[in-house]
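Scroll down for the structure; my scribbles are underneath it.
Not every chain is included here, but those present sit where they belong.
Chain naming follows the written order as A and B, and within any one chain the residues start at number 1.
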Amino acid sequence: MAYTTRLGRAGEGLTPLLSGAIRLALPGLLLLAAPGLASAQEAAAINGGDTAWMLISTALVLFMTAGLAFFYGGLVPSKNVLNTMMMSFIAFGFSGVLWAVIAYSIAFGGSSPYIGDASMALLNGVGLEASGTIPHILFMAYQGTFAIITAALISGAIIGRMKFGSYVAFISIWGLVVYAPVAHWVWNANGWLFGMAALDFAGGAVVHVNAGAAALAAAIVLGPRVDYHRRAMLPHNVPFVLLGAGILWFGWMGFNGGSALGATGLAALGVVNTLLAPAATLVVWSLLDVMFAKHMTAVGAATGIVVGLVAITPAAGFVSPMSAIAIGALATFPSYFILRWRAKSRLDDSLDVFAAHGVGGFTGALLTGVFATTALNPAGQDGLLYGNPRQVVIQLIAVGAVFIYSAIVTVVILKIVGAFGGLRPSADLEQKGMDVLSHGEEGYATGEGAILILDEELNGTAGKK
Amino acid sequence: MKLIKAIIRPEKLSDVLKALYQAEVRGLTVTRVQGHGGETEEVETYRGMSVKMELVEKIVIDIGVSEPFVDVTVKAVMNAARTGEVGDGKIFVLPVEAVHRIRTAERDSAAVTPVA
């Protein structure tokens, strides 16, 4: 599509035209090593401005997962705060290492439309050479930060009731068999959704619909917490929720802006839309809150910001700023009402990952097919409003395929992991809280009545336990 | 007049409150405390330093009642708060010489009868 012809027509002036739909193809192409392309690549030297922006974008997306830990951690009771935060932090380790070891190659290697290969396992052949206009390893690391946060996002659905070891095993496997292949479909030049010209600038489908589907599946497989609907689960620290939302918004500038893979007009478009869309969502969400909750709530404001960020993610590099405001405003409604329904339903998706990320990403992807315009991004597509209704269908197929695959495979993985280690702790332990029981710590210890013990004692006591 | 002081498990609070409303007890005061008794102690580890937690989170409910209400109240709490595991807690019944309702300066049983 667009891109290859473009390259055919000389690899010149590539960066400004890079689009979500094509950008991630580059490393893939590198491996194809079709001579013509290869040389075109060699031609493209590393650009300082682009590299500077991608360096900081990588740091920004990394920081987002810490922000997510606070967004989630503030929403749970204090007895579960560490368990909740650790579910995000541990992804830095396991998902991060696995990405370099093999997942990157599964996502961006190979020429199959469905899955990559092991050609770049252990970062084989991933060095300082240019991928587009930035070093290839930087591209790899930037993508790695996406893999980390996507895994962490799922945890919101099952916080406070999953064995930690099983959780770690689950997200590790999930990153390899769900995230990496889905990224391959959408972002690799050979991916089948990529081939359909589905638009997903920064991961509306790959990250958010994907995580939302996995969250929904996980919430159903694990079932509700023991006292669900018997006892209210209140946020123990709303300022932490706001801190998380603030860090997420800040980092999302690198998430959406960095998806231009350079310090280009496209990156500017991504950043501007990432500023305006959530602002619009925040306004509409607040007004809905006044109507339905009688107040503008702080938790609502934080939630609205995240929903707006999710919704603009697939569109950020394809739509105009005023369209971004429209997308942010429109995307509020489905998430808001599904979230309200969920609270009363039997579905204990505890932190509403499905309503915020699944539904938000879905809405955003569809609206991308409505508002996209090649006037701003020639390498993208025109949407419904610009005379191309077909794009909406393509978008629907893309998110639908990702949703179904992610949900089904998530169930399978959880069943397998459950068969080995089990998924849930005993009911009474769950009620006492996960922090002490699965981490041996308290979030806010006062030290009263805490007696230091020597190791021999410890083993004694531990035995008693 | 008596003051009933019930020490219970935090996770049992909602059940006990429900039981008390059914027993027509309308006024009470709740305090977060930490208790020590027969429960086995948690061990926590921070950077290689292990500590035994000798105090467990508990809740104290103070209820001022007039004689006739004492037994029903005690029973209500007892049944609602029991799990059968060590750590369920205690109920103390203390004598009271006088009770005043600050708002109305009413005294004794008048001071604790439901407003409505």
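By definition in this document, a residue touches a chain if its C-beta (ideal position, glycine included) is under 8 Å from a C-beta of that chain, and two chains touch if they have at least 3 such contacts.
Keep in mind it's a predicted model, so treat the numbers as computed, not measured.
Displayed chains are single representatives of each kind; full-complex composition is A x3, B x3.
Note that only the chains that are shown with their structure count from here on.
Centre to centre, using the average C-alpha position, chain A and chain B are separated by 46 Å. Chain B contributes residues 11, 14, 34, 36, 40-46, 49-55 to its touches with chain A in the complex. On the chain A side of its complex with chain B, the touching residues are 230-231, 431-432, 436, 440-442, 445, 448-453, 455, 457-458, 461-462, 464-465.
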